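Left out: one protein chain. Kept in place: all the others.
We call the chains A, B and C, going by the order they appear; numbering starts again at 1 in every chain.
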Amino acid sequence: MDREPCISVRLFSDPKLLSPIRAFVDGLSKSIGFSEKSRGLLSLAVDEALANVIRHGYSERTDGLIWLNIWRLHEPAGLRIVLEDLGRSVDPTLIKGRNLADVRPGGLGVHIIKETMTESKWEMRPGGGMRLTLVKLLAPEERENSSPTQSENCTP
Amino acid sequence: MDREPCISVRLFSDPKLLSPIRAFVDGLSKSIGFSEKSRGLLSLAVDEALANVIRHGYSERTDGLIWLNIWRLHEPAGLRIVLEDLGRSVDPTLIKGRNLADVRPGGLGVHIIKETMTESKWEMRPGGGMRLTLVKLLAPEERENSSPTQSENCTP
Amino acid sequence: MTRELTVDLTSVAGAAVLRPGGDIDMSCAPAVRKAVANIMRDRPERLIIDLSAVAYMDSSGIATLVEALQQSMRNKIKLVLVGVTPQVHSAFEITKLVSMFTIVATLKDASNA
Partner (left out) sequence: MTRELTVDLTSVAGAAVLRPGGDIDMSCAPAVRKAVANIMRDRPERLIIDLSAVAYMDSSGIATLVEALQQSMRNKIKLVLVGVTPQVHSAFEITKLVSMFTIVATLKDASNA
């Protein structure tokens, strides 16, 4: 990993915070050059990951701690987000999306995360809880929109 | 202050991060019940405060640290944001908006912050740098939109 | 932002129209679920869910709609989705559920689909 994360966020496991975090991820991924569609999926994937921590890690308690460490990646350009919590630790092999042929409510979050991200890895955190590493690289057609030198959020 | 901040953000003094932070502040203030106009002004005030830290505190260096600690306030409902940095420390009495009658570019940020927020207070941080405390309470007509029990971002 | 549920019952066609607004995520899906269950109890011929005011939906929202679809099939109610916004469409696509639902473009189509 290049240097320190460009942004670190610490939040409580409160579902009310999902919406502002989505807005933030959308804004950040816009500034990196992700297309509108990619940004929607990225916000969705991070939302699903946080919802799983709240639901499974903290059993819907709203006072659990969650950390998001965020890196901009360069060459290839993209975004790395590491989520950590102090909730229930589970064997990462048990975290799997369900078979989509079996249509029933629930069990879609992990599938969405894996499909959206270039890389997604669950681990048990040494100090307790879980760590989820998410990476999404820009698609080739998005790379033209991303310029490391100039500001990304304007077309002056 | 009620309990710990509901969200803490640590970021570098990089102007490229202003846009995602604005999106985040907008999303958060929406979930609290602020009107679209208030949200625009709140995002603007936080943007101005961060821009000042980057410009005056860190002389446009992009590797300075900035912390945002954010509380939801209840009764009266609102938002408290405390910004801290390790940049240049200045006498808070020197931080003042300019006389608007004197029309020239620049010198508008502090005026915008003071006008927008219910409370804004600059202090020298004991460990170096500055601390800015910003509070904005919901206007009476916004309070109807804010419900502490139900989720704020949906009209099911 | 009102928090009231908007439900129009168009008696003419025997169709109930549910129009949720805002983001449907973990904190909000339960309310939509309850609204759907309430309408189902009245056994309309057709339930139209108008999603044009829903800019964002996560898997809890999708789960709610899958459940509604299953209930509607059991109760012989025709379920039609209308006004699917881009992010919501992406969420259906990535979960490969697009083909499960009857999705139409306009409310007018929804009465005939």
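The rule is short, and it goes like this: a residue touches a chain if its C-beta (ideal position, glycine included) is under 8 Å from a C-beta of that chain, and two chains touch if they have at least 3 such contacts.
Bear in mind the structure is a predicted one, so any value in this text is a computation, not a measurement.
Trainee: Touching the absent chain in the whole complex: find that residue among B:A51, B:L73, B:I95 or B:V135.
Mentor: B:A51
Trainee: Where the complex has a chain not shown, which of A:P5, A:P20, A:G33 or A:G109 is the residue touching it?
Mentor: Only one listed residue reaches the unshown chain, and that is A:G33.
Trainee: Which one, B:R88, B:H111 or B:R125, makes contact with the chain that was left out?
Mentor: Answering carefully, the residue with contact to the hidden chain is B:H111.
Trainee: Touching the missing chain, which residues of chain B?
Mentor: That gives, for chain B, the contact residues 15-16, 18-19, 22, 36-37, 40-41, 43-44, 47-48, 51, 54-55, 100, 103-106, 108-109, 111-112, 115-116.
Just so it is clear, only the chains that are shown with their structure count from here on.
Trainee: Work out the mean Cα position per chain and let me know which chain is farthest from chain C.
Mentor: B
Trainee: How far is the middle of chain A from the middle of chain B, if each middle is the mean of its Cα atoms, in Å?
Mentor: Roughly 25 Å, centre to centre.
Trainee: Between chain B and chain C, what's the gap in Å when you average each chain's C-alpha atoms?
Mentor: Chain centroid spacing, chain B to chain C, equals 38 Å.
Trainee: Rounded to the nearest whole Å, what is the centre-to-centre distance of chain A and chain C, using the mean of the C-alpha atoms as each centre?
Mentor: Taking the mean C-alpha position of each chain, the two centres sit 27 Å apart.
Trainee: Please list all residues of chain A that touch 2 or more other chains.
Mentor: 15-16, 19, 22
Trainee: Multi-chain contacts only, two chains or more: what residues does chain C have there?
Mentor: Expected reply: 23, 25, 27.
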